[in-house]
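Structure provided below as structure tokens; questions to follow.
As you look at this complex, bear in mind that one protein chain is not there, while each of the others sits in place.
Take a look at chain A:
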Amino acid sequence: MQSFTGVGVSPGRIVGSVRQMPKAVSEPPAGEKLASSTTAEDAAVTLRAAAKAVQAELKQRSVSATGAGKSVLEATALMAADPMLIKGAVKLITNNDTSAERAIWESAASVAEMLHNLGGYMAERATDVLDVRARIVAELRGVPAPGIPASDEPFILVADDLAPADTATLNPAVVLALVTSGGGPQSHTAIIARALGLPAVVAAVGVESIADGSAVYVDGAAGSITLDPDADQVAAAEAWAANAATLAVFDGEGVTADGHLVPLLANVGGAADAVKAAAAGAQGVGLLRTEFCFLDRDEEPTLDEQVTAYRGVFDAFPGKKVVVRTLDAGADKPLPFLTDASEPNPALGVRGYRTDFTSPGVLKRQLAAIATAAEGTEADVWVMAPMISTAEEAGDFAGMCREAGLKTPGVMVEVPSAALTSETILGLVDFASLGTNDLTQYAMAADRQLGPLAALNTPWQPAVLKLIQLTVAGSVAEGNNKPVGVCGEAAADPALAVVLVGLGVNTLSMTARALAAVAAVLAKVTLPEAQRLAGIALSAPSALEARARVRAELPVLDELGL
């Protein structure tokens, strides 16, 4: 029985057959000429046929699609055989003897550039042209089209890593689980999997060799993939399916076995998310990402647009807390009007709160929009700034909030310096929220997106737990019981959630999908037990050991398949 081991990032036990995600289409070499056996006329005919085939395939897919996806597919289908695109390529074939692959590559590049220069909506369509180009080149080469395979049969998707754009085409009704050879616990694959509630294992070396159609068993908690599952594994998958139904229900109160309350909040990215989170029983919003309002735009959204967007979220949580994080642009979330894409080291660059240094005004206007949106709603609106590094910054931000009429300012603790100075910082603001994804990447000096660093890049690192402990200690020393929450992916891991509670964290905010599982495990543990487990994790020599030792003390995890 052959098996592979990676990092389990989203729990679940499942048996299914594998589909490999085709590799990204590589660029045909610059200057690639027609093969001597091919005439320019033949190459042009072949290219037109390939374009028509791609068009037919996209059109076919648009028939079964609905809503926005349908019109995008229809428009993309037209682009595939567009005269502007094809004529440009045929000209290169005829005049320069360029190979069909290279010709379509260059023709699409210039069309994409033209669209990009038009800006706005057109610039967004440039991506569609490049997608069409990759499909035509794949067709010409006779290899599978890039992207998630289209299939009516459910399958386990195996890939190098998933990009944010793949989310749009990932159908959770067909994809049973995600397995990647690259990526880490904070990679997009992990985030997508948790949001969709799909079992997932990342950084599993060797899985690219699994043949399409192979039957495998995936355990998203243990991080294992096994070929040709045995009867026990099939039974485990069936037990999980039965359990999953009970783990999907959260009764709306996070509490330990001995009655210690731990409000469980949701991370949301817009009004639609917020409505779903409220329906899932979330006790409020611990992180409202406001980037949704700003991404894919060339210009800052207007006050009215922002007010409408925020109010949609506030209205979903009357009488509950909603923590708004101000714009967190930069690094992996660039914005043309705010951030400089040419920074050599964007994770350490002008991002988060720091964009206020280089583009003052955007934050001030956003705070005004939040204040306006908060008026007349019943939500208890708190506001926090991302990437705060010093107490001085925290104080400046609190001042801006007060000026805007927002009464509960706070900060994200994701830079280690903020964790180390939390006592001073909490003297100036009303609360702190730990962003464990970035806190981990900065504490460990390990890029979140790099597969080879996955082992370093986990919030189970004792050093990260120590920083969380110090942040809580700072709050205690400050003396006014100012709350410290966690709003990173760490809070969604039920075992780690217990450790966080033991470290003294007051609230946990996570993807709404994880609420029920975290609540189920917390309900089985007393506060003194959680504190003991936190001690075990803090003193472990490695993240792997910390996780293993804590999990060994929590038999409930295995019973629930978490």
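For the reader, a short list of remarks on this structure follows.
In this text, a contact is a pair of C-beta atoms (placed from the backbone, for glycine too) under 8 Å apart; a residue touches a chain by one contact, two chains touch by 3 or more; residues count from 1.
By our rule, contacts and distances are computed from a predicted model.
Only one of "Anti-sigma factor antagonist", "Phosphocarrier protein HPr", "Manganese transport system membrane protein MntC" or "Cytochrome bc1 complex cytochrome b subunit" fits the UniProt record of the hidden chain, and that name is "Phosphocarrier protein HPr".
Annotation: of A:Ala35, A:Ala75, A:Ala257 or A:Ala477, A:Ala75 touches the absent chain (contact as defined above).
Screening A:Leu115, A:Leu140 or A:Leu456 against the full complex identifies A:Leu115 as the residue touching the chain left out.
In the complete complex, the hidden chain is touched by one of A:Met21, A:Leu34, A:Ala51 or A:Leu85, namely A:Leu85.
Checked against the full complex, the candidates A:Ala44, A:Val129 or A:Val207 give a single residue touching the omitted chain, namely A:Val129. Considering the complete assembly, chain A touches the hidden chain via residues 71, 74-75, 78-79, 82-85, 111, 114-115, 118, 121-122, 125, 129.
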